[in-house]
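First comes the structure, then the notes that go with it.
Just one protein chain is left out here, and the rest sit where they should.
Each chain carries a letter (A and B) given by its place in the written order, and its residues are counted from 1.
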Amino acid sequence: MAVLDHTEHAGHPDLGNVRKIAMWAFLGSECLFFGTLISTFLLYHNTTGDGPTAKEIFSIPFTSVSSFVLLMSSLTMVLAHHAAGRKDWRQMRVWLLATAGLGLVFLSGQAYEFTTFVHEGLTVTTSPFGSAFFVLTSFHGGHVAIGVLMLLATTFMSFGGKLHEGQGMNVELVGLYWHFVDIVWIVIFTVVYLLQV
Amino acid sequence: MSEAIDRPHPTPRDYILIAVILFAITAAEVAVTYVDALDSARAPMLIVMSAAKFLLVVGWYMHLRFDRPAYRNLFLIGLVLTPVLFGAVLLSFGLLIGN
Partner (left out) sequence: MATLNPAVESATASHHGRKGVWSWMTTTDHKRIGLLYGVSSLLFFLVGGVEALLIRLQLAAADGTVLSADAYNQMFTMHATTMVFLVIMPAAAAFTNYLLPILLGARDVAFPRLNALSYWIYIFGGLFLTISFFVGGAPDGGWFGYAPLSTQVTEIVRMDYWALGVQILGLASLLSAINFITTVFTMRAPGMTLMRMPVFAWMATVVAFLLLFSLPIIAVGLFEVFLDRNLGTLFFDAAAGGTPLLWQHLFWLFGHPEVYILILPAMGIVSEVLPVFSRKPLFGRSFVIFSGIAIGFMGFGVWAHHMFVAGLGPVAEATFALTTMLIAVPTGVKIFNWIGTVWGGSVRLATPMLFSLGFIAMFVIGGLSGVTHSIVPSDTQQHDTYYIVAHFHYVLFGGAVFGLFGGIYYWWPKITGKLLNEGLGKLHFWLMLIGFNLTFAPMHILGLRGMPRRTYRYPKGLGFEFWNFIATVGSLTIAVSILIFLINAWRTKARGRVAGNDPWDGRTLEWSISSPPPEHNFDVVPVVHAEDDFWHRKYREDEEGRPVPIPGGGDPLVAGPDDPPIHLPSPSFYPILAAFGMFLTVLGLVYVPLGLVLAGVGVVTVVWGLFGWSMEPLTREEH
């Protein structure tokens, strides 16, 4: 988030911005994190035991809508970044809040989906399929939730004049994280949902 | 601070255009899953479409196309390593063969 450190104003324009390098390295690491979770799911996608299968339980129309919501949150995010680049703080706040709102809609969708699945007989303890599905999507949801908190914190901090100099970079970093969470969902939507029905 | 050294970014018009394309691909993906005739071609089609969405977001929304190569390389190592390693793991479980 706003990990502002002294090096920022020392300025070492060698291979790029200090915090952006750190963020990209972190996202490179996150590829492996979600790769492991998705692979676990792929390993168990047919291991449903006595519980429901993917075909029986997934509702593609519903998930398509929440995927669409998350995709559009990437648009609002990039517009917030663009506004920050023009130092249009008011617009930036509007788009940041819109992004956080779309994130919350996605999370509510996930909560609804989980409840439905539990009612239909799929929990983490039903089958390895259930374990892998819930743990993967929960970790993704956790990332979305942290993203929403960061968006709100960035909006909140943009009111304090003191932090204005680092503002653009704050938004850019939150944006990178947010888009990454979105592309992970692009993969999950295809691999976990569409390919299994 | 980095805005000064970055090459020019796309405009909001480009961003909205990309969002429209992303929406269209997603719609196509969902449609494909409902067409029974496409049974054998479905998986490769879905993977190609999902990869296209992935690249659009990474390249434009995350500015990787316009930004310094160092960022791209850090991310690319992770991005390439993941399917290679787990492809091997899943292969050793016999999942990708004959499935």
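In this text, contacts are C-beta pairs under 8 Å (C-beta built on N, C-alpha and C of every residue); 3 or more make two chains touch, one makes a residue touch a chain.
Every value quoted in this text rests on a predicted model; they were computed, and no experiment measured them.
**Student:** So which bits of chain A touch the chain we can't see?
**Tutor:** 1-10, 12, 14-16, 18, 21-22, 25-26, 28-30, 32-33, 36-37, 40, 43-44, 47, 49, 124-125, 127-128, 130-132, 135, 153, 157
**Student:** Counting contacts across the full complex, list the positions on chain B that touch the omitted chain.
**Tutor:** Listed in rising order, the touching residues are 70, 74, 77-78, 81, 85, 89, 91-93.
Keep this in mind: only the chains that are shown with their structure count from here on.
**Student:** Over in the complex, which chain B residues touch chain A? Could you list them?
**Tutor:** Residues in contact with chain A: 1-3, 5, 9, 11-12, 15-16, 18-19, 22-23, 26, 29-30, 32-33, 42-43, 46-47, 49-50, 53-54, 57-58, 60-62, 67-68, 70-71, 74-79, 81-83, 85-86, 89-90, 93, 95.
**Student:** Inside the complex, what are the residues of chain A that reach chain B?
**Tutor:** It comes out as residues 8, 11, 13, 15-17, 20-21, 24-25, 27-32, 34-36, 38-39, 42-43, 60-61, 64, 67-68, 71-72, 74-75, 77-79, 82, 85, 168-169, 172, 175-176, 179-180, 182-183, 186-187, 189-191, 194-195, 197.
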